[in-house]
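A single protein chain has been omitted; all remaining protein chains appear in their positions.
And now, chain A:
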Amino acid sequence: MNTVPAADTGTAPSCPAVPAGDVLRVERLSVRFRMRGRPPVAAVSDATFRLAAGECLVLVGESGCGKSVLASALLGLLPGNAETAGSAFLADGLDLLAADERTLARTVRGRRVGLVPQSPAAHLTPVRTVRSHLEETVRALGGAAVGTGGRRERAARVRAAAERAARRAAFPPGHLDRYPHELSGGLAGRAATALALVGDAPLLLADEPTTGLDRQLAEAVVDELRACTRDTGRALLMITHDLAAAERIADTVAVMYAGRIVETTAAGEFFGAGGPRHPYARGLLDALPERAFTPVPGVPPELGALPPGCAFAARCPKADALCAGQRPEFTEGTACHHA
């Protein structure tokens, strides 16, 4: 079994240079967790994708498939028992996987990669207003937004930067002095997006931003995320189990199964007449209540005990001996022997 990332394919760059327009380029990213008394967990294996300026890539999959681990890896927020392999280059050549914690904390999180948290209401401190949250983030990020000069000048600049971020996230200025519990779910979401936008990062990462929201609110939250990224050339990587939200804003859909990206397809094709090509992705769409509402039979394998061949073989209607014996490589947008 080959768990060490294989040599780069022909398309991989041999140097950190990222082609113009690519905000993020992830190559064969793998994450393993060492476990006491149990085999290691292969949470992410060989994930490869790129994200262009202004593009929205939505990573979908079920809970436990590794999509949140992938997000944590990009932000350097993995627990101590994690080992990573592969690379994740930002446009300026920084490899997020190779960077040390000091670099990540000082120059990446919030500045080069903005994070929209999973549950905005829980992320905001109840005893402080939205303005105070935003201004604190502006001050923490420092730099030109705070500038130099006297205390009054700096305070005015901080205030202006906070208000700019709020405007970009369509957060109403009249609500800036409210406390989190005084906000509706939708406004709490916008406040969280505004916080992610303070650092003016070229890449926003949103981890399950619609969890627990009703359909209308979920649509509003993702529409706003999309608006404040596409128009300004920011790239958006959204991680979700919500296919309706994905359909609404994605340019590209990546499907993750058992730690691997098994399909990457243009959203129009994925949700349109053609549909996805990978059997798991097709099954996932068919499970929607607006479609067949039939689940993919069976359950996913344990990430600590992946089979040698295709991880989907036990559930796949097309599986044969080749699938059971040999892991399909990811080529031309899908990882399947028979797609």
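Please note the rule applied: a residue touches a chain if its C-beta (ideal position, glycine included) is under 8 Å from a C-beta of that chain, and two chains touch if they have at least 3 such contacts; residues count from 1.
Just so it is clear, contacts and distances are computed from a predicted model.
Enquirer: I want to check something: the complex is missing a chain, and I'd like its UniProt protein name from "Fe-S cluster assembly protein SufE", "ATP-binding cassette domain-containing protein", "ABC transporter permease" or "Glycine dehydrogenase".
Expert: UniProt lists the chain that is not shown as "ATP-binding cassette domain-containing protein".
Enquirer: Which one, A:Gly86, A:Gly259, A:Gly283 or A:Gly309, makes contact with the chain that was left out?
Expert: Of the candidates A:Gly86, A:Gly259, A:Gly283 or A:Gly309, A:Gly283 is in touch with the missing chain.
Enquirer: For a quick check of understanding: of A:Val44, A:Ala73, A:Leu124 or A:Leu243, which residue touches the chain that isn't displayed?
Expert: Only one of A:Val44, A:Ala73, A:Leu124 or A:Leu243 touches the chain omitted from view, namely A:Leu243.
Enquirer: For chain A, which residues lie in contact with the unshown chain of the complex?
Expert: Interface with the chain not displayed, on the chain A side: 60-64, 184-185, 211-217, 241, 243, 283-285, 287-290, 293-296, 298-299, 302.
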